[in-house]
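Heads up, one of the protein chains got dropped from this complex, but the rest are sitting where they should.
Moving on, here comes subunit A:
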(Lines give C-alpha, C1' and ligand atoms only; values in the text may rest on other atoms or scores of the structure.)
Protein backbone atom coordinates (compact mmCIF):
# COMPACT_ATOMS: atom_id res chain seq x y z
CA UNK A 1 0.00 0.00 0.00
CA UNK A 2 0.95 3.58 -0.41
CA UNK A 3 2.37 5.12 2.73
CA UNK A 4 1.76 7.69 4.05
CA UNK A 5 -1.84 8.12 2.94
CA UNK A 6 -2.15 11.88 3.37
CA UNK A 7 -0.43 14.42 1.15
CA UNK A 8 -0.36 18.17 0.67
CA UNK A 9 -1.14 17.57 -2.99
CA UNK A 10 -2.07 14.65 -5.22
CA UNK A 11 -1.23 14.97 -8.91
CA UNK A 12 -2.96 12.77 -11.48
CA UNK A 13 -1.26 12.29 -14.83
CA UNK A 14 2.31 12.94 -15.92
CA UNK A 15 1.83 15.53 -18.65
CA UNK A 16 4.22 18.48 -18.65
CA UNK A 17 2.04 20.91 -16.64
CA UNK A 18 1.25 18.24 -14.04
CA UNK A 19 4.93 17.29 -13.78
CA UNK A 20 6.03 20.91 -13.41
CA UNK A 21 3.39 21.35 -10.70
CA UNK A 22 4.58 18.20 -8.88
CA UNK A 23 8.17 19.51 -9.00
CA UNK A 24 7.25 23.03 -7.92
CA UNK A 25 5.05 21.83 -5.05
CA UNK A 26 7.75 19.42 -3.86
CA UNK A 27 10.31 22.22 -4.16
CA UNK A 28 8.07 24.35 -1.94
CA UNK A 29 8.54 21.74 0.79
CA UNK A 30 5.11 20.15 0.43
CA UNK A 31 4.38 16.43 0.22
CA UNK A 32 3.25 15.17 -3.16
CA UNK A 33 1.79 11.91 -4.45
CA UNK A 34 2.05 11.63 -8.24
CA UNK A 35 -0.20 8.99 -9.81
CA UNK A 36 -0.53 7.95 -13.42
CA UNK A 37 -2.78 5.35 -15.00
CA UNK A 38 -0.36 4.92 -17.88
CA UNK A 39 2.90 3.09 -18.33
CA UNK A 40 6.15 4.98 -18.77
CA UNK A 41 5.05 8.60 -18.45
CA UNK A 42 2.62 8.46 -21.35
CA UNK A 43 0.45 11.57 -21.72
CA UNK A 44 -0.67 14.03 -24.41
CA UNK A 45 2.75 15.67 -23.83
CA UNK A 46 4.77 12.49 -24.33
CA UNK A 47 6.89 11.30 -27.24
CA UNK A 48 5.67 7.74 -27.71
CA UNK A 49 7.53 5.06 -29.60
CA UNK A 50 6.43 4.01 -33.07
CA UNK A 51 4.58 0.97 -31.71
CA UNK A 52 2.78 2.96 -29.00
CA UNK A 53 1.74 5.55 -31.56
CA UNK A 54 0.50 2.75 -33.81
CA UNK A 55 -1.77 1.39 -31.08
CA UNK A 56 -2.90 4.98 -30.43
CA UNK A 57 -3.86 5.16 -34.11
CA UNK A 58 -5.57 1.77 -34.32
CA UNK A 59 -7.71 2.57 -31.27
CA UNK A 60 -8.90 5.75 -32.94
CA UNK A 61 -6.94 8.05 -30.64
CA UNK A 62 -6.78 6.47 -27.19
CA UNK A 63 -3.56 6.43 -25.26
CA UNK A 64 -2.95 2.75 -24.44
CA UNK A 65 -3.42 2.31 -20.70
CA UNK A 66 -1.33 0.00 -18.61
CA UNK A 67 -3.26 -2.95 -17.30
CA UNK A 68 -3.66 -2.53 -13.60
CA UNK A 69 -2.58 -5.43 -11.47
CA UNK A 70 -2.72 -5.25 -7.72
CA UNK A 71 0.82 -5.94 -6.64
CA UNK A 72 1.69 -7.39 -3.32
CA UNK A 73 2.88 -4.10 -2.00
CA UNK A 74 -0.45 -2.47 -2.74
CA UNK A 75 -2.65 -4.83 -0.75
CA UNK A 76 -4.21 -3.43 2.41
CA UNK A 77 -7.41 -3.58 4.36
CA UNK A 78 -9.91 -1.12 2.99
CA UNK A 79 -11.14 1.67 5.19
CA UNK A 80 -14.63 3.04 5.37
CA UNK A 81 -15.22 5.97 3.09
CA UNK A 82 -16.93 8.88 4.77
CA UNK A 83 -16.93 11.11 1.71
CA UNK A 84 -19.14 11.85 -1.21
CA UNK A 85 -17.79 9.80 -4.11
CA UNK A 86 -17.50 11.16 -7.64
CA UNK A 87 -16.60 8.58 -10.24
CA UNK A 88 -13.61 9.39 -12.43
CA UNK A 89 -13.82 8.48 -16.10
CA UNK A 90 -11.67 8.89 -19.15
CA UNK A 91 -12.28 12.22 -20.82
CA UNK A 92 -14.33 11.73 -23.98
CA UNK A 93 -12.56 11.97 -27.33
CA UNK A 94 -9.48 14.11 -26.77
CA UNK A 95 -8.35 12.96 -30.19
CA UNK A 96 -10.40 12.41 -33.32
CA UNK A 97 -10.07 11.94 -37.08
CA UNK A 98 -6.97 9.79 -36.61
CA UNK A 99 -5.62 8.72 -40.00
CA UNK A 100 -2.45 6.82 -40.75
CA UNK A 101 -0.88 6.66 -44.20
CA UNK A 102 1.15 3.50 -43.76
CA UNK A 103 4.52 2.88 -45.32
CA UNK A 104 4.50 0.87 -48.56
CA UNK A 105 7.31 -1.10 -47.07
CA UNK A 106 7.84 -0.82 -43.34
CA UNK A 107 11.53 -1.68 -43.67
CA UNK A 108 12.00 1.66 -45.44
CA UNK A 109 11.46 3.34 -42.05
CA UNK A 110 14.60 1.78 -40.55
CA UNK A 111 14.84 0.66 -36.94
CA UNK A 112 11.38 1.38 -35.57
CA UNK A 113 12.52 1.42 -31.95
CA UNK A 114 14.61 4.51 -32.69
CA UNK A 115 11.58 6.74 -33.16
CA UNK A 116 10.19 9.18 -30.60
CA UNK A 117 7.09 10.89 -31.93
CA UNK A 118 5.89 14.02 -30.14
CA UNK A 119 2.13 13.85 -29.59
CA UNK A 120 2.17 17.61 -28.95
CA UNK A 121 4.39 18.40 -31.92
CA UNK A 122 5.48 20.70 -33.34
CA UNK A 123 6.81 22.46 -30.25
CA UNK A 124 9.99 24.39 -29.55
CA UNK A 125 11.42 26.06 -26.46
CA UNK A 126 12.44 29.74 -26.32
CA UNK A 127 16.06 29.94 -25.10
CA UNK A 128 15.14 32.81 -22.79
CA UNK A 129 11.60 31.66 -22.10
CA UNK A 130 9.93 30.62 -18.86
CA UNK A 131 10.35 26.86 -19.39
CA UNK A 132 14.15 27.10 -19.50
CA UNK A 133 14.04 29.26 -16.36
CA UNK A 134 11.86 26.69 -14.61
CA UNK A 135 14.19 23.84 -15.66
CA UNK A 136 17.17 25.66 -14.21
CA UNK A 137 15.43 26.78 -10.99
CA UNK A 138 14.09 23.28 -10.46
CA UNK A 139 17.59 21.91 -11.09
CA UNK A 140 15.99 19.69 -13.70
CA UNK A 141 18.33 21.03 -16.36
CA UNK A 142 20.90 18.26 -16.08
CA UNK A 143 18.25 15.74 -17.09
CA UNK A 144 17.59 17.33 -20.47
CA UNK A 145 19.96 18.25 -23.25
CA UNK A 146 18.80 20.39 -26.12
CA UNK A 147 19.43 20.74 -29.79
CA UNK A 148 19.30 24.22 -31.25
CA UNK A 149 16.81 24.82 -34.04
CA UNK A 150 19.26 25.56 -36.84
CA UNK A 151 17.08 27.79 -38.98
CA UNK A 152 13.57 29.06 -39.55
CA UNK A 153 12.00 29.72 -42.91
CA UNK A 154 8.85 31.47 -43.96
CA UNK A 155 6.89 30.15 -46.94
CA UNK A 156 5.50 32.62 -49.43
CA UNK A 157 4.75 32.27 -53.14
CA UNK A 158 6.20 28.78 -53.28
CA UNK A 159 9.53 29.87 -51.81
CA UNK A 160 11.30 29.68 -48.51
CA UNK A 161 12.87 32.79 -47.04
CA UNK A 162 15.22 32.48 -44.07
CA UNK A 163 14.06 34.19 -40.90
CA UNK A 164 16.89 36.25 -39.41
CA UNK A 165 17.62 35.38 -35.80
CA UNK A 166 19.74 38.39 -34.94
CA UNK A 167 21.19 41.58 -36.28
CA UNK A 168 24.21 39.76 -37.70
CA UNK A 169 21.86 37.35 -39.45
CA UNK A 170 20.24 40.28 -41.19
CA UNK A 171 23.64 41.34 -42.50
CA UNK A 172 24.55 37.89 -43.72
CA UNK A 173 21.21 37.00 -45.26
CA UNK A 174 21.29 36.59 -49.02
CA UNK A 175 17.57 36.40 -49.69
CA UNK A 176 16.53 39.77 -48.28
CA UNK A 177 16.91 42.90 -50.37
CA UNK A 178 19.03 45.78 -49.12
CA UNK A 179 15.90 47.83 -48.50
CA UNK A 180 14.33 45.00 -46.49
CA UNK A 181 17.47 44.71 -44.42
CA UNK A 182 17.36 48.41 -43.62
CA UNK A 183 13.73 48.10 -42.53
CA UNK A 184 14.50 45.19 -40.26
CA UNK A 185 17.55 46.81 -38.69
CA UNK A 186 15.61 49.97 -37.94
CA UNK A 187 12.83 47.89 -36.49
CA UNK A 188 15.10 45.85 -34.22
CA UNK A 189 16.54 49.14 -32.97
CA UNK A 190 13.05 50.36 -32.15
CA UNK A 191 12.32 47.20 -30.14
CA UNK A 192 15.62 47.64 -28.33
CA UNK A 193 14.69 51.23 -27.42
CA UNK A 194 11.33 50.01 -26.18
CA UNK A 195 12.83 47.33 -23.93
CA UNK A 196 15.54 49.68 -22.65
CA UNK A 197 12.94 52.24 -21.67
CA UNK A 198 10.95 49.59 -19.78
CA UNK A 199 7.72 50.77 -21.30
CA UNK A 200 8.10 54.44 -20.41
CA UNK A 201 8.34 55.58 -23.98
CA UNK A 202 6.69 58.44 -25.76
CA UNK A 203 5.63 59.06 -29.33
CA UNK A 204 5.08 55.96 -31.42
CA UNK A 205 5.41 53.69 -28.42
CA UNK A 206 3.57 55.82 -25.89
CA UNK A 207 1.50 53.90 -23.40
CA UNK A 208 -1.78 54.81 -25.09
CA UNK A 209 -0.59 53.18 -28.31
CA UNK A 210 0.50 49.93 -26.71
CA UNK A 211 -3.01 48.52 -26.46
CA UNK A 212 -3.67 49.11 -30.12
CA UNK A 213 -3.22 46.25 -32.59
CA UNK A 214 0.38 45.28 -33.27
CA UNK A 215 -0.35 44.92 -36.96
CA UNK A 216 -1.33 48.61 -37.17
CA UNK A 217 1.93 49.53 -35.54
CA UNK A 218 3.81 47.45 -38.10
CA UNK A 219 1.89 49.07 -40.93
CA UNK A 220 2.79 52.52 -39.61
CA UNK A 221 6.45 51.48 -39.77
CA UNK A 222 5.85 50.99 -43.49
CA UNK A 223 7.41 47.57 -43.37
CA UNK A 224 7.12 45.57 -46.60
CA UNK A 225 4.60 42.70 -46.52
CA UNK A 226 7.19 39.94 -46.31
CA UNK A 227 8.97 41.62 -43.41
CA UNK A 228 5.66 42.20 -41.67
CA UNK A 229 4.81 38.53 -42.06
CA UNK A 230 8.22 37.47 -40.77
CA UNK A 231 7.80 39.65 -37.69
CA UNK A 232 4.22 38.61 -36.98
CA UNK A 233 4.25 34.90 -37.66
CA UNK A 234 7.88 33.75 -37.50
CA UNK A 235 9.27 35.96 -34.74
CA UNK A 236 6.31 37.00 -32.57
CA UNK A 237 4.82 33.54 -33.32
CA UNK A 238 1.28 34.84 -33.79
CA UNK A 239 -1.08 32.06 -34.91
CA UNK A 240 -4.11 33.98 -36.16
CA UNK A 241 -4.36 36.07 -39.29
CA UNK A 242 -3.73 39.70 -38.28
CA UNK A 243 -4.41 41.25 -41.68
CA UNK A 244 -7.90 39.97 -42.39
CA UNK A 245 -9.41 39.68 -38.99
CA UNK A 246 -12.61 37.75 -38.42
CA UNK A 247 -12.51 38.02 -34.66
CA UNK A 248 -11.19 41.11 -32.88
CA UNK A 249 -10.12 38.91 -29.95
CA UNK A 250 -7.48 37.31 -32.15
CA UNK A 251 -5.72 40.65 -32.69
CA UNK A 252 -2.41 40.87 -30.86
CA UNK A 253 -1.76 44.13 -29.01
CA UNK A 254 1.34 46.21 -29.67
CA UNK A 255 2.51 45.53 -26.15
CA UNK A 256 2.24 41.74 -26.49
CA UNK A 257 3.84 41.89 -29.92
CA UNK A 258 6.81 43.89 -28.64
CA UNK A 259 7.23 41.58 -25.67
CA UNK A 260 7.30 38.59 -28.00
CA UNK A 261 9.95 40.29 -30.13
CA UNK A 262 12.01 41.14 -27.07
CA UNK A 263 11.82 37.50 -25.94
CA UNK A 264 12.89 36.36 -29.39
CA UNK A 265 15.89 38.69 -29.45
CA UNK A 266 16.88 37.76 -25.90
CA UNK A 267 16.55 34.10 -26.84
CA UNK A 268 18.65 34.46 -29.97
CA UNK A 269 21.61 35.59 -27.91
CA UNK A 270 21.17 33.61 -24.71
CA UNK A 271 23.30 30.54 -25.44
CA UNK A 272 26.46 30.95 -27.49
CA UNK A 273 26.10 27.38 -28.80
CA UNK A 274 22.51 27.79 -29.93
CA UNK A 275 22.18 28.84 -33.56
CA UNK A 276 18.92 30.71 -33.02
CA UNK A 277 16.16 31.56 -30.57
CA UNK A 278 14.68 28.07 -30.23
CA UNK A 279 15.63 24.77 -28.68
CA UNK A 280 14.38 21.23 -29.15
CA UNK A 281 14.82 18.67 -26.34
CA UNK A 282 16.93 15.64 -27.26
CA UNK A 283 14.83 12.46 -27.52
CA UNK A 284 11.68 14.55 -27.90
CA UNK A 285 9.45 16.65 -25.71
CA UNK A 286 8.48 13.62 -23.64
CA UNK A 287 11.76 13.92 -21.75
CA UNK A 288 10.67 17.24 -20.23
CA UNK A 289 7.93 15.86 -17.95
CA UNK A 290 10.27 13.04 -16.87
CA UNK A 291 12.94 15.57 -15.91
CA UNK A 292 10.50 17.49 -13.71
CA UNK A 293 9.17 14.26 -12.19
CA UNK A 294 12.69 13.18 -11.32
CA UNK A 295 13.19 16.53 -9.56
CA UNK A 296 9.95 16.08 -7.67
CA UNK A 297 11.05 12.57 -6.63
CA UNK A 298 14.42 13.85 -5.47
CA UNK A 299 12.52 16.27 -3.25
CA UNK A 300 10.40 13.51 -1.80
CA UNK A 301 7.42 13.20 -4.12
CA UNK A 302 6.09 9.64 -4.26
CA UNK A 303 5.61 8.10 -7.72
CA UNK A 304 3.12 5.40 -8.62
CA UNK A 305 2.63 4.68 -12.31
CA UNK A 306 0.12 2.21 -13.79
CA UNK A 307 -2.29 3.19 -11.04
CA UNK A 308 -5.72 4.36 -12.18
CA UNK A 309 -7.80 6.61 -9.97
CA UNK A 310 -11.38 5.42 -9.69
CA UNK A 311 -13.02 8.22 -7.79
CA UNK A 312 -12.64 11.67 -6.39
CA UNK A 313 -13.70 12.14 -2.79
CA UNK A 314 -15.53 15.26 -1.65
CA UNK A 315 -16.54 16.50 1.74
CA UNK A 316 -20.22 15.67 2.21
CA UNK A 317 -21.00 19.07 3.66
CA UNK A 318 -18.87 21.58 1.79
CA UNK A 319 -18.29 19.68 -1.45
CA UNK A 320 -14.58 20.43 -1.18
CA UNK A 321 -12.01 18.04 -2.55
CA UNK A 322 -10.73 15.62 0.09
CA UNK A 323 -8.77 13.01 -1.83
CA UNK A 324 -8.95 10.14 -4.27
CA UNK A 325 -9.59 6.43 -4.29
CA UNK A 326 -7.25 4.37 -6.47
CA UNK A 327 -7.87 1.13 -8.35
CA UNK A 328 -6.39 -0.98 -5.56
CA UNK A 329 -9.17 0.36 -3.35
CA UNK A 330 -6.95 2.48 -1.15
CA UNK A 331 -8.11 5.94 -0.13
CA UNK A 332 -5.54 8.73 -0.31
CA UNK A 333 -6.20 12.03 1.35
CA UNK A 334 -5.42 15.51 0.09
CA UNK A 335 -7.33 18.74 -0.10
CA UNK A 336 -5.50 19.68 -3.27
CA UNK A 337 -5.80 17.51 -6.35
CA UNK A 338 -4.43 18.37 -9.78
CA UNK A 339 -5.83 16.30 -12.61
CA UNK A 340 -4.68 15.87 -16.17
CA UNK A 341 -7.31 16.72 -18.81
CA UNK A 342 -7.37 13.02 -19.72
CA UNK A 343 -9.54 12.66 -16.61
CA UNK A 344 -13.15 13.51 -16.51
CA UNK A 345 -14.95 13.93 -13.24
CA UNK A 346 -18.72 14.00 -13.26
CA UNK A 347 -19.96 17.36 -12.08
CA UNK A 348 -21.63 17.31 -8.72
CA UNK A 349 -24.09 19.91 -9.97
CA UNK A 350 -26.84 19.73 -12.53
CA UNK A 351 -26.26 23.17 -14.00
CA UNK A 352 -23.05 23.81 -15.87
CA UNK A 353 -21.01 25.94 -13.56
CA UNK A 354 -22.89 26.11 -10.29
CA UNK A 355 -21.40 23.76 -7.80
CA UNK A 356 -24.04 22.25 -5.59
CA UNK A 357 -24.08 18.86 -4.04
CA UNK A 358 -27.01 16.52 -3.91
CA UNK A 359 -26.50 15.92 -0.24
CA UNK A 360 -26.39 19.53 0.87
CA UNK A 361 -27.22 22.85 -0.62
CA UNK A 362 -24.31 25.21 -0.97
CA UNK A 363 -25.18 28.71 0.09
CA UNK A 364 -24.99 31.57 -2.30
CA UNK A 365 -21.92 33.13 -0.75
CA UNK A 366 -19.92 29.93 -1.05
CA UNK A 367 -21.13 29.59 -4.60
CA UNK A 368 -19.97 33.06 -5.55
CA UNK A 369 -16.61 32.43 -3.97
CA UNK A 370 -16.09 29.25 -5.92
CA UNK A 371 -16.90 30.87 -9.17
CA UNK A 372 -14.76 33.91 -8.61
CA UNK A 373 -11.80 31.72 -7.71
CA UNK A 374 -12.12 30.09 -11.07
CA UNK A 375 -12.21 33.31 -13.04
CA UNK A 376 -8.47 33.91 -13.49
CA UNK A 377 -7.69 30.54 -15.00
CA UNK A 378 -10.76 30.45 -17.18
CA UNK A 379 -10.23 33.87 -18.63
CA UNK A 380 -6.57 33.34 -19.36
CA UNK A 381 -7.37 30.01 -20.91
CA UNK A 382 -9.89 31.57 -23.23
CA UNK A 383 -7.37 34.24 -24.11
CA UNK A 384 -4.74 31.67 -24.97
CA UNK A 385 -6.81 29.37 -27.07
CA UNK A 386 -7.70 32.36 -29.22
CA UNK A 387 -11.32 32.72 -30.20
CA UNK A 388 -13.27 29.67 -31.30
CA UNK A 389 -10.40 27.45 -32.41
CA UNK A 390 -10.57 24.95 -29.61
CA UNK A 391 -8.94 22.22 -31.62
CA UNK A 392 -5.61 21.75 -33.25
CA UNK A 393 -4.82 19.50 -36.20
CA UNK A 394 -1.46 17.76 -36.06
CA UNK A 395 0.37 15.66 -38.57
CA UNK A 396 3.59 13.71 -37.99
CA UNK A 397 5.47 12.59 -41.10
CA UNK A 398 8.51 10.41 -41.67
CA UNK A 399 10.63 11.27 -44.70
CA UNK A 400 13.81 10.00 -46.32
CA UNK A 401 15.80 13.24 -46.52
CA UNK A 402 15.96 16.79 -45.22
CA UNK A 403 13.97 19.40 -47.13
CA UNK A 404 16.86 21.77 -46.44
CA UNK A 405 20.01 19.89 -47.49
CA UNK A 406 22.73 20.25 -44.88
CA UNK A 407 20.31 21.20 -42.13
CA UNK A 408 18.46 18.87 -39.79
CA UNK A 409 16.48 20.77 -37.13
CA UNK A 410 14.49 23.29 -39.14
CA UNK A 411 11.26 25.22 -38.62
CA UNK A 412 8.94 26.41 -41.40
CA UNK A 413 6.15 28.91 -41.01
CA UNK A 414 3.35 29.06 -43.54
CA UNK A 415 1.70 32.44 -42.90
CA UNK A 416 -2.07 32.85 -43.32
CA UNK A 417 -3.40 32.16 -46.80
CA UNK A 418 0.00 31.21 -48.20
CA UNK A 419 -0.89 27.71 -49.41
CA UNK A 420 -2.08 27.50 -53.03
CA UNK A 421 -4.40 30.42 -52.57
CA UNK A 422 -6.20 28.59 -49.80
CA UNK A 423 -7.72 30.49 -46.96
CA UNK A 424 -5.75 29.18 -44.02
CA UNK A 425 -4.47 29.97 -40.58
CA UNK A 426 -0.77 29.88 -39.76
CA UNK A 427 0.62 26.40 -40.36
CA UNK A 428 3.76 25.48 -38.44
CA UNK A 429 6.20 22.75 -39.40
CA UNK A 430 9.26 21.45 -37.62
CA UNK A 431 11.76 19.00 -39.09
CA UNK A 432 13.86 16.83 -36.80
CA UNK A 433 16.55 14.34 -37.62
CA UNK A 434 18.70 11.77 -35.92
CA UNK A 435 20.76 14.66 -34.50
CA UNK A 436 17.93 15.14 -32.01
CA UNK A 437 17.83 11.36 -31.48
CA UNK A 438 14.16 11.04 -32.39
CA UNK A 439 14.60 8.81 -35.46
CA UNK A 440 17.11 6.47 -37.12
CA UNK A 441 20.01 7.85 -39.16
CA UNK A 442 19.00 9.03 -42.58
CA UNK A 443 15.35 9.53 -41.65
CA UNK A 444 13.57 12.75 -40.75
CA UNK A 445 10.40 13.56 -38.87
CA UNK A 446 8.39 16.57 -39.98
CA UNK A 447 5.62 17.71 -37.65
CA UNK A 448 2.81 20.04 -38.73
CA UNK A 449 0.08 21.83 -36.83
CA UNK A 450 -2.71 24.28 -37.46
CA UNK A 451 -5.42 25.57 -35.16
CA UNK A 452 -8.80 24.60 -36.49
CA UNK A 453 -12.51 24.37 -35.98
CA UNK A 454 -13.22 22.13 -38.96
CA UNK A 455 -11.46 18.79 -39.45
CA UNK A 456 -11.81 18.51 -43.23
CA UNK A 457 -10.54 22.01 -43.81
CA UNK A 458 -7.59 21.41 -41.47
CA UNK A 459 -6.70 18.17 -43.20
CA UNK A 460 -6.73 19.88 -46.59
CA UNK A 461 -4.62 22.75 -45.27
CA UNK A 462 -2.00 20.39 -43.83
CA UNK A 463 -2.05 18.37 -47.06
CA UNK A 464 -1.22 21.55 -48.97
CA UNK A 465 1.67 22.23 -46.58
CA UNK A 466 2.91 18.65 -47.03
CA UNK A 467 2.70 19.01 -50.81
CA UNK A 468 4.85 22.12 -50.54
CA UNK A 469 7.64 20.26 -48.77
CA UNK A 470 7.41 16.68 -50.01
CA UNK A 471 7.60 14.95 -53.34
CA UNK A 472 4.35 14.11 -55.01
CA UNK A 473 4.41 10.39 -55.74
CA UNK A 474 5.59 9.30 -59.20
CA UNK A 475 6.19 12.84 -60.36
CA UNK A 476 8.26 13.11 -63.53
CA UNK A 477 9.26 16.62 -62.61
CA UNK A 478 12.98 16.90 -61.87
CA UNK A 479 12.46 19.64 -59.32
CA UNK A 480 9.95 17.50 -57.51
CA UNK A 481 12.31 14.56 -57.32
CA UNK A 482 14.78 16.58 -55.26
CA UNK A 483 12.24 16.91 -52.49
CA UNK A 484 12.02 14.41 -49.65
CA UNK A 485 9.77 11.43 -50.10
CA UNK A 486 6.98 10.96 -47.60
CA UNK A 487 7.29 7.45 -46.15
CA UNK A 488 4.67 7.39 -43.40
CA UNK A 489 2.36 9.85 -41.71
CA UNK A 490 -0.29 10.19 -39.04
CA UNK A 491 -2.92 12.91 -38.90
CA UNK A 492 -5.18 13.68 -35.95
CA UNK A 493 -7.27 16.40 -34.41
CA UNK A 494 -6.67 17.17 -30.77
CA UNK A 495 -9.04 18.90 -28.40
CA UNK A 496 -7.59 21.97 -26.70
CA UNK A 497 -10.56 23.21 -24.69
CA UNK A 498 -10.24 22.64 -21.02
CA UNK A 499 -13.12 21.48 -18.88
CA UNK A 500 -14.43 23.93 -16.36
CA UNK A 501 -14.00 22.67 -12.87
CA UNK A 502 -15.88 24.08 -9.94
CA UNK A 503 -14.86 21.76 -7.11
CA UNK A 504 -12.78 23.59 -4.57
CA UNK A 505 -9.33 22.05 -4.27
CA UNK A 506 -9.49 20.34 -7.67
CA UNK A 507 -7.51 21.91 -10.50
CA UNK A 508 -7.64 20.67 -14.04
CA UNK A 509 -4.40 20.77 -15.97
CA UNK A 510 -4.26 21.61 -19.69
CA UNK A 511 -3.85 19.87 -23.02
CA UNK A 512 -1.05 21.01 -25.35
CA UNK A 513 -2.40 24.05 -27.17
CA UNK A 514 -2.04 25.19 -30.75
CA UNK A 515 0.95 27.44 -30.13
CA UNK A 516 4.42 26.25 -30.99
CA UNK A 517 6.04 27.19 -27.70
CA UNK A 518 5.40 26.83 -23.98
CA UNK A 519 4.62 30.40 -22.85
CA UNK A 520 0.88 29.87 -22.35
CA UNK A 521 1.37 26.48 -20.67
CA UNK A 522 3.89 27.97 -18.23
CA UNK A 523 1.58 30.87 -17.43
CA UNK A 524 -1.30 28.51 -16.74
CA UNK A 525 0.84 26.21 -14.62
CA UNK A 526 2.13 29.06 -12.51
CA UNK A 527 -1.43 30.35 -12.04
CA UNK A 528 -2.58 26.96 -10.76
CA UNK A 529 0.39 26.80 -8.39
CA UNK A 530 -0.43 30.20 -6.91
CA UNK A 531 -4.11 29.35 -6.57
CA UNK A 532 -3.24 26.20 -4.62
CA UNK A 533 -0.34 27.56 -2.60
CA UNK A 534 -0.72 31.35 -2.50
CA UNK A 535 1.87 31.66 0.26
CA UNK A 536 4.58 29.84 -1.65
CA UNK A 537 6.98 30.85 -4.40
CA UNK A 538 6.83 29.07 -7.75
CA UNK A 539 10.31 27.50 -7.95
CA UNK A 540 12.19 29.61 -5.40
CA UNK A 541 15.15 31.42 -6.88
CA UNK A 542 18.49 29.73 -6.58
CA UNK A 543 21.43 31.37 -4.85
CA UNK A 544 23.43 33.88 -6.86
CA UNK A 545 25.74 31.26 -8.35
CA UNK A 546 23.20 30.76 -11.09
CA UNK A 547 22.60 33.28 -13.83
CA UNK A 548 19.23 31.84 -14.63
CA UNK A 549 17.17 33.96 -12.36
CA UNK A 550 17.72 37.44 -13.59
CA UNK A 551 14.55 39.34 -14.04
CA UNK A 552 13.02 39.25 -17.46
CA UNK A 553 14.07 42.85 -17.98
CA UNK A 554 17.73 42.00 -17.48
CA UNK A 555 17.56 39.04 -19.78
CA UNK A 556 15.92 41.15 -22.43
CA UNK A 557 18.49 43.90 -22.04
CA UNK A 558 21.29 41.34 -22.38
CA UNK A 559 19.67 40.06 -25.50
CA UNK A 560 19.50 43.44 -27.08
CA UNK A 561 23.09 44.25 -26.13
CA UNK A 562 24.16 41.05 -27.76
CA UNK A 563 22.82 42.07 -31.11
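Here is the rule we go by: a contact is a pair of C-beta atoms (placed from the backbone, for glycine too) under 8 Å apart; a residue touches a chain by one contact, two chains touch by 3 or more; residues count from 1.
Here, contacts and distances are computed from a predicted model.
Participant: Out of "AP-2 complex subunit sigma", "Ras-related protein Rab7", "Proteasome component c5 protein" or "CST complex subunit STN1", which one is the UniProt protein name for the chain not included here?
Facilitator: "Ras-related protein Rab7"
Participant: Of the listed residues A:143, A:156 or A:422, which contacts the missing chain in the full complex?
Facilitator: Only one of A:143, A:156 or A:422 touches the chain omitted from view, namely A:143.
Participant: Of A:40, A:64, A:213 or A:329, which sits in contact with the chain we cannot see?
Facilitator: A:40
Participant: With respect to the chain omitted from the figure, which of A:62, A:344, A:407 or A:435 is a touching residue?
Facilitator: Once the missing chain is taken into account, the touching residue is A:435.
Participant: Which one, A:60, A:102, A:300 or A:442, makes contact with the chain that was left out?
Facilitator: Among A:60, A:102, A:300 or A:442, only A:300 touches the chain that is not shown.
Participant: Extract the touching residues of subunit A with respect to the undisplayed chain.
Facilitator: Output for subunit A: 2, 40-41, 71, 73, 113, 127, 132, 135-136, 139, 141-148, 271-274, 279, 282-283, 287, 290-291, 293-295, 297-300, 302-307, 435-437, 545-548.
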